[in-house]
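Note that one protein chain is taken out, while the other chains of the complex remain in position.
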Amino acid sequence: MSSFADPIVDGARRARPVRPRRAPVSRLGLILMAPALLLLTLFFFLPVALTGVFAFTDLSTSTGIGRGDYVVTPTLLRQLGDKGLSDTDAEAVARSSVTVDAAGLARARAAGVDDRFLDEIERRFMGRDYEAPAGFVRDLRGLRTAPRRPRDLKSAAALFETSVLNQRFATSQALAAQLEAMAPEIAPAVRARIVEASFTGARFTTENFRTLATQKETARLVGNTFLYVGATLSLFNVGLGLFLAVVLFYMPKGASSLFSTLWLLPRITPVVLYAVMWKWFTWEGGFLPILADQVGLPSFNYMKGSVVTAWATMITLNGFIGASFGLILFSGALRAIPLQQLWASEVDGASRWQQVRRIILPQMRWPILFVTAYQTLSLLSSYEQIWLTTNGGPGRTTSVWALEAFKTALSNYTGNLEYGMGAAMALVLVVVGLALSLIYLRLFKFSELVGRPKIEI
Amino acid sequence: MTLHVKTAALAALLGSVALGAAAEDYTITVWSGGTGDTSTYRIDAIKLAAEQMMRQAEIRGDDLSITVEGQAWSGWDDFKQAFTLASEAENAPDIGVSGHEDIGPWSEAGLIRPIEDYVYFDTWPLNTIYPNLIETATFNDRVWGVPQDAEARVMFWSIPALEAIGWSQDEIESLAQRVESGDFTLYDMLDTVKTMQDEGVIEPGMGFGPRVSNGPDYWQFYQSFGGEMSDPETGKLVVDTGALEGMYGFFADAVEKGVVSNTHLGTEWDVWHQNAAAGNYGTWHGGTWHKAQWQNQFGLADFFGDVQYTLIPAGTEDGRANSITHPLVYLLSATSTEDESVIAAELIAMASAPDINALHAVKSAHLGISKDETRVPFYAADEWLSAASSRLAPHTNAIPNNSDFGTFWTAMYQGLEASWTGASTPEEAAQTVADTVKQSLGDDVVLR
């Protein structure tokens, strides 16, 4: 993307009277762009940026998205124990006690606990200590004025209790303060370590990329993705698209438009229905298996029953959607060939094949390149059709990168949504996509597409 | 002593809930995963409880009106995704019905509230629930949910096929004991179904019909080969490479023998159900609740005449015959208001009454949650439930509640897929699982 070396624009500029080269920025233009920019920023650029950030975190179901509390759990204490936290310290942290004293009653009164209930607590249990909250709750339930609802009673009881275990603190300071008040004997350094480890939210890490770089699965996924994109593209989007375009070019108008409509159907059919049709076509009890059975060929669920047929199904069903893209583009390019040129060749006695090879195909170089470029990107990041049909099966043999990213982050059986890892996988696609786009922009002479405005008001 | 945090939070809720006399109007939403036509009582039970609670309020003189709105998902991935994302976006339902293993990650992320703060577990009906079920709803010493059902997972055997290869009535009947004692192993099972195929009793490749998708079921085979999912002492996850290798090897051998296809995983459920109900498989494994589906939707007429049922056999001497129970639990969303959670929790408690829960148990062929439930005549009259309760339930265990278990599970299943389809050898697959889990969980996992 170097300079504005566009002859059309230059010509137009020369024809006009002299005016300043740097025209004022159009305010109207900015206003007209504003809604688009707002939407694109919110739902395009921001998600891309967030994906970039999330990719470097361990964000998952258990960390939650964009938040985190400080909680000391028995599990955490056990883990810290493995890392050298002493048993006495662990016990001190896990300590929990209930004391019925004036301060507790005041807190309860302030929190709005029923006065008659508090009076009875004061009368009956003042000064008592309980080892565990359960005993206190049991005692409270014996009171005549005890609230009917368990939640009310337990909330009131909790106001007399001192413990940190299993309580969620919004800030590290709050947890540290509570720990200090409750177990002052724990050394500050140890306390800091406990607080640090108790954070439940996501942490920054480059672990996702290390995992992607080292696990064997990556190579398989990349291989699958190449196979999928390469085969779909060459066989269907370009191959079949070109073939259809050329054949339809030679056919009478009626038949030609009939077939091009037929081939457009997969593109406009809602994807869910399209998936249903393919299931009916390939599953046991469906069209192909019944047909195969009648002519004595192996009959089974072709979509999921063997690796080879699963691949064939997946590539074909995606290719049928993609073929129309090539068909339309190539047809347009074909119509641009001067008919005289074709007639002349026929007069010279060229066969159809010679005509196609010598005249038509050379004209198709750029359209082919364009379809390849454009559809590589689309195929790389499309997974909806695969998800709804083979779903990467049998046994993940037909899974591709984009599908796996989606499943990792958002859709898997165990509900273990690894947003961070999924974002890392998506980021890889973003980077690949951007790189390819930049190359294509150069390839297709971006400057020609960017004519400069001719009235600068 | 600083208790300000807690005090502030509690002050707000006490202020509002205490006003019991005013008119109260609640809409309680329930989302339930893995719920099909036979298991609608996961939601309907809450509706029944609401009906009852409103009547009680009326008698007490309170003006209480509750509307229960339910949404059922037939699958798990979309339900878990929806519940998780909705919780993150703070518009989750008040009650979620999910597998107990979700308690780990969801409680850690703060998506759910511990139900023990809202109900008394020592009063009826919660005090009648089996302690081992309460155990599955416990994590970090707190009880987070109320078990909604229980089950056992089962190895089913085709009686006509066993008879056709010359098994006597006695042999068929004693199979359950032989499996339980470990005399009859998984490999004996493979030999048996291979014989069925060789003698033309069962179609080739149909001898063994395992579950077609991921599920807790596959952990049973890990246990059959001596694997332990977590260390009972420390609660740490245990990756037993030997057991994984054994289990992966078993399925690879099954493929090798030709009793199951290498692309079996990912078969349609519908096809599996049809084959199971029609007796096309020699043996197959599933859950107690599948019987209801086969009878109601797939035309299986004489279950007890056609199907023998046992624990999942042991794989080696180290392993044991076993069965996994996978209780679903009612959970309280942390994004509800306190008032809604209070009502929701009490509805859950009331819905756990033996007679209400029995509706779900019998309709869906799940096991009951309490001893009292087995005495509900409606439940006791169900031959299958009492049979499964006595033969299978005592030997069941659950998968661990551990927020990292999902990582192990996903890796385990991927290894299974890889070795089943032949993409890796059992040894490689097991090693990959160990490496993957070790890499992401570090010291929190024990390798054996």
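For reference, chains read A and B in written order, and residue numbers begin at 1 within each chain.
Keep this in mind: contacts are C-beta pairs under 8 Å (C-beta built on N, C-alpha and C of every residue); 3 or more make two chains touch, one makes a residue touch a chain.
Operating definition for what follows: contacts and distances are computed from a predicted model.
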item	value
The complex's invisible chain, by UniProt name, from "NADH-quinone oxidoreductase", "Carbamoyl phosphate synthase large subunit", "STAS domain-containing protein" or "Maltose/maltodextrin transport system permease protein MalG"	"Maltose/maltodextrin transport system permease protein MalG"
Option touching the unshown chain, where A:65, A:140, A:175 or A:190 are the choices	A:65
Residue in contact with the excluded chain [from A:297, A:361 or A:434]	A:434
Residue in contact with the excluded chain [from B:138, B:234, B:275 or B:297]	B:297
Footprint left on subunit A by the chain that the document does not show	1, 12, 23-26, 28-30, 32-33, 35-37, 39-40, 42-44, 46-51, 54, 65-66, 232, 237, 240, 243-244, 247-253, 255, 259-273, 275-281, 283, 285-287, 290-291, 293-294, 316, 318, 320-322, 324-325, 328-329, 332, 339, 342-343, 346, 352, 374-375, 377-379, 381-385, 388, 402, 405-406, 409-411, 419, 422-423, 426, 429-430, 433-434, 437-438, 440-441, 446, 449-457
Residues of subunit B (touch criterion as defined above) contacting the omitted chain	36-38, 71, 74-75, 78, 81-82, 85-86, 88-91, 268-270, 273-274, 293, 297-298
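Going forward, only the chains that are shown with their structure count from here on.
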item	value
Distance between chain centroids, defined by C-alpha means - subunit A, subunit B (Å)	29
Residues of subunit A touching subunit B in the complex	60-65, 67, 69, 71, 73-75, 78-79, 82-83, 103, 107, 110-114, 141, 147-152, 154-156, 158-159, 162, 165-170, 174, 177-178, 181-182, 200, 207, 211, 214-217, 220, 283-284, 301, 304-307, 310, 391, 393-397, 410-417
Sites on subunit B touched by subunit A in the complex	1-3, 5-7, 10-11, 13-15, 17-18, 20, 76-78, 80-81, 84, 88, 98, 101-102, 104-106, 108-111, 114, 117-120, 140-142, 213-215, 234-235, 261-268, 271, 338, 341-342, 345-346, 403-407, 409-410, 413-414, 417-418, 420-421, 423, 432, 436, 439-440, 443-444
